[in-house]
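One protein chain omitted, others in place.
Here is chain A:
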Amino acid sequence: MTSNESGRFRRLGEEGRSRLVFSIDGQPAEGCKGDSLLVAMLMQIRHLRSSEFGDGNRAGFCLMGACQDCWVWTDTGERLRACTTPLAAGMRIATKAPEQAWPSLA
């Protein structure tokens, strides 16, 4: 899970930053201080969420807070835009919307 090979993104420098531990769907994960949540997740896995319209997994698109493709959730149901959210230690992230979060999407 923490292996670089399984992720979508690839690091090209700025190595040696301090490590931050978080989790994705209950699995332990590790990122670097200064990572956006999107980058930290895509260093581990190949997607952020699934399209609610049935056309497969999504991994973000614009990285500048404009397209809203990179929404993920905390385990308490809070929705986060992964590209503009800095990674923080201890984050518990879900790639699927918790049931109770649906009303706020309306």
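Some points to look at:
The working rule: contacts are C-beta pairs under 8 Å (C-beta built on N, C-alpha and C of every residue); 3 or more make two chains touch, one makes a residue touch a chain; residues count from 1.
Everything that follows uses one rule, which is that contacts and distances are computed from a predicted model.
The complex appears with one chain absent; UniProt names that chain "FAD/NAD(P)-binding oxidoreductase" among the candidates "Electron transfer flavoprotein subunit alpha", "Aspartate transcarbamylase regulatory subunit", "FAD/NAD(P)-binding oxidoreductase" or "Peptide/nickel transport system permease protein". The chain not shown here touches chain A at positions 8-14, 17, 33-36, 39, 43, 46-47, 51, 53-69, 71, 78-79, 86, 104.
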